[in-house]
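This is the structure I have questions about; it appears just below.
Just one protein chain is left out here, and the rest sit where they should.
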Amino acid sequence: MSPDIFKEGFRMEIIQYLGGALLIMGSLSLLIASIGLIRMPDVYNRVQTGTKASTLGAILSFLGIGLLSIENWSESNWIGRVIILIIFIIITNPVSSHILMRAAYVMKIPFTKDTKVDKLKEDIDNKVLEEPKDE
Amino acid sequence: MIKYLILIAVVILLMSLLGGLYRFFKGPSLVDKVVAFDSITVNSLVLIGVMALLTGRAIYFDVAIVYGLLSFLGVIVVARYIQGGL
Amino acid sequence: MKIKNLSVSFVIIMAAWLLLNWSFKAEIIVVGLVLSLLLSLLFCSKCQLFSEIKLTPKAFFYTLIYIFVFLIELIKANIDVTKRILSPTLPINPGVVKVETTLNSKMARLILANSITLTPGTFTIEIHENALYIHWIDVKYSDVNQATEILVRKFETYLKEIYD
Amino acid sequence: MEFFELGKISLLIGFGLIVLGFWGILSQKNIIKIILSFTIMETGVNILIVSLGYVKGKTAPIIDSAVEQGANHSVLGQVVDPVPQALVLTAIVIGFGTTALLLAYAMKLFKAKRTLQINNFNDLKW
Amino acid sequence: MIYILIASFIGLLSFVIGALAIQSKKLSVAVIATGVVSLFSSILFLLMAAPDVAMTEASIGSGLTTLIYFYVLNKIKKHHA
Partner (left out) sequence: MLRNLLISLLLLSFVYIFYNLYVGFTPKTELDGIAAHYADKGAAEIGAANLVTAVVVTYRGFDTLGEVTILFLTASIIGFFLKLTEADENKVIIHRGTSELLATSSNLLVPIIILFGIYVFMNGHLTPGGGFQGGAIIASAIALAILANPNMHINHQIILWVESISGVVFVLMGVLGILLAGGFLDNRILPQGQFGTLLSAGAIPIIYSFIGLKVGAEISNILEKYQKSQKES
């Protein structure tokens, strides 16, 4: 009754459990992102934690979904769509957060009190660069 | 067994949706609300993926791609609106 | 230069079409060739995104290494973020620092900024000529050179081999 | 088990969104807010129509290898009703057109009176 | 079972966000909240086995409508300032 590694069904099962574990890890990562969204003191730190954790969470979850659907791979296109979605998330998520952070800086939302240095403000004051505002 | 794993994942996703919603209501500034919007969108994106898995139809992923694209556009529009562009 | 830019964008669009369709029938390949030729001529001839890329085996090898380094940094970033969020005292020490890069290609700068955004505790706020302003969740060095050394070098050496 | 059924729950959500949007249309004073409530109500109507075509346990009306097919690609008994979906598809696109038109009017009204409060537009009142 | 869980949760959330959209003082928050309601309704369409409608709602009902609202809000803001 010992499980045979070379049997097709057993390998499938192992891959499915791996996919399930990836899915759980990804959703936990998303949960951590939302806890960070609740706990952090100011906008800048919220954007930081939110972006990192939710990017990795989405990537892991989609990898897990791709592995869990391994039985249907031969029938329709799961893997190509998953790859496109993951690449799209890696490109767009940091850019949209960067734009948001810049908007927050333009709105002059104050930093939390713990903030030590602000080189950007120093450089704007010294006229090294102009304020990041679109017109 | 796999089904229970998926159920746990869905419950965790719904809880993190609640976290985003809290920030959406509470957020002192507009940027906080947009960050919450972004987080809600990513969670729903994964939710759509799980639904595709449950029904066994790969075609639902097309909807997920459109969803991600439009959320990117939405965030950029609001950011440009704040900066006075558009 | 122009030929290289067009051909790289052509290959990328064609790859996206094949990934979406995931089949290699004759009709799909013919339609994809026509579409990618049209789109790359229409949209990619003005913006010189890929004109500085190197197409040598060495650059390809470095691309693989870069992806590997990036994934390791991404996972490290998440462990770091998890520790910070879940600890009851919320140990943060944020600040905005300035670093400098020597990259000129636009594509390489985009990749560099995205990589910095996804690595432990750092986030690009503004990019201006060769200065990047970075929000750092746990400021260790506020000096330009030291911050550049610790934040930018690990990516820049590989990106220099791939672009310009 | 009578209450917990997807068709009935989505019907309830549709009704709820319609009432919410109607309340917004009646109670708000700002023109943009009224148009927003109109959009919410439209969403509710769309959910309602689609939920009328839902059949329990059936899948989307797109035939590929994930659906059991009978002779001649017949999928009777496998899929939900395609007709309400086609109707709603038309309705959403036309809803976009009407919203764009309403917003253009709102912009012109704002240009004429420099305000968006509906109490100030009383030219035709007697 | 999972479907009913997701549907009732999403429905409750969309009521709450819709009420926020109608009640909020700032117009920009109201517009974003309407976009969120639209996105949630797109998930509901997917649950009801209507991927075509879900795609239309996500692209037209949520994306482009929000874009137009923000063009109008920007114009109004410019005049008030």
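Remarks
Lettered A, B, C, D and E in written order, each chain numbered from 1.
Please note the rule applied: contacts are C-beta pairs under 8 Å (C-beta built on N, C-alpha and C of every residue); 3 or more make two chains touch, one makes a residue touch a chain.
None of the values given here were measured: they were computed from a predicted structure.
Shown chains touched by the undisplayed chain in the intact complex: A, B, C, D, E. Contact between chain A and the unshown chain involves residues 91-92, 95, 98-99, 102, 132-135. Contact residues of chain E toward the unshown chain are 51-52, 54-56, 59-60, 63-64, 67-68, 71-72, 74-75, 78.
Within the complete assembly, residues 59-60, 62-63, 65-66, 69-70, 73, 76-77, 80, 85-86 of chain B touch the chain that is not shown.
As a working rule, only the chains that are shown with their structure count from here on.
By the document's definition of touch, common neighbours of chain D and chain E comprise B.
Simply put, of A-B and B-E, more C-beta pairs touch at A-B.
Ranked by separation of Cα centres from chain D, the top chain is C.
A simple rule picks the central chain: find each chain's mean C-alpha point, then take the one closest to the mean of all protein C-alpha atoms, which gives B. Chain A and chain E have CA centres that are 23 Å apart. Between the Cα centres of chain B and chain D there is a gap of 21 Å. If you average the CA atoms of chain A and of chain D, the two centres end up 32 Å from each other. Touching of two or more other chains is recorded for residues 35, 47, 72, 76-77, 81, 84, 95, 97, 102, 132 of chain A. All chain pairs that count as touching, in label order, are A-B, A-C, A-D, B-D, B-E, D-E.
Note for the complex: chain D touches chain B at residues 59-60, 62, 64, 66.
On chain D, the positions that touch chain A within their shared complex are 64-66. Of all the residues in chain A, the ones that touch chain B in their complex are 16-17, 20-21, 23-24, 26-28, 30-31, 33-35, 37-38, 43, 46-47, 50, 54, 57-58, 61-62, 65, 68-69, 72, 76-78, 81-82, 84-85, 88-89, 92-93, 95-97, 99-100, 102-104, 106-107, 109, 132-135.
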